[in-house]
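Every protein chain of the complex appears in place save one, which is left out.
Let's look at subunit A:
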């Protein structure tokens, strides 16, 4: 897209208010979605709730193929389709909804850096455990990922995905790591997040930002998803301030709205509760 066209689109985006029928698409919640996608989806939902923007969650078996970037989740707002948290944050900003306006330059730099830390270590670790640990891949990831399809397509798609992720791991230098080293990295990442959070309610004091949404999405999903063993969740449980942080966001942004008795499709879709 040319610069002029892009500027035009963002102008249009800014002019239109947030519609009532905005929709978020993700893979099937019960049978298909995997830990990493579920975490990313929850992060986007948390972000939109923090902004006070209503969105309906729809589960589609082919969400991955509907997405413009091939990654889930994506949102459909008006006549635009945007995938992943980063672009969605930019899009809402163009519409005048932003959580990070109150930060100064250094804080904004730190916020972006910590968001990349979560993507670089936590998300990569989730992908590693899903697809490179043979037990998890055979018992959980491959059957769930390919559940909507019949034989032999399910086998082909699942192995294709696994092959792709494994090559990605070797490109980022994770292929040689053992499972134990990956858990160690997760601990290191949580340690850093826990240090940064300290005793504050949110990462940058009183107001939540997109970083809070991202961390919540990943940590909450890891804590509430059952894998072949509990090692991953146990690593996170060592950091009590992160647990309290997750409960706080869950209570302030997800519980109240459920009580309002909204319609079925916009019902909170994060699954089991922490409390």
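Annotations
One rule holds in what follows: contacts are C-beta pairs under 8 Å (C-beta built on N, C-alpha and C of every residue); 3 or more make two chains touch, one makes a residue touch a chain; residues count from 1.
Note that contacts and distances are computed from a predicted model.
This figure omits one chain of the complex; the name its UniProt record holds, of "Dna primase large subunit", "Metaxin", "2-methoxy-6-polyprenyl-1,4-benzoquinol methylase, mitochondrial" or "Multifunctional methyltransferase subunit TRM112-like protein A-like", is "Metaxin". Check A:38, A:121, A:140 or A:232 against the missing chain and you find that the one touching it is A:121. Check A:191, A:224 or A:252 against the missing chain and you find that the one touching it is A:191. Interface note for the absent chain: among A:29, A:71, A:97 or A:237, the touching residue is A:71. Contact between subunit A and the absent chain runs through residues 1, 69-71, 105-106, 108-110, 112-114, 116-117, 119-121, 164, 167-168, 171-173, 188-189, 191-193, 195-196, 198.
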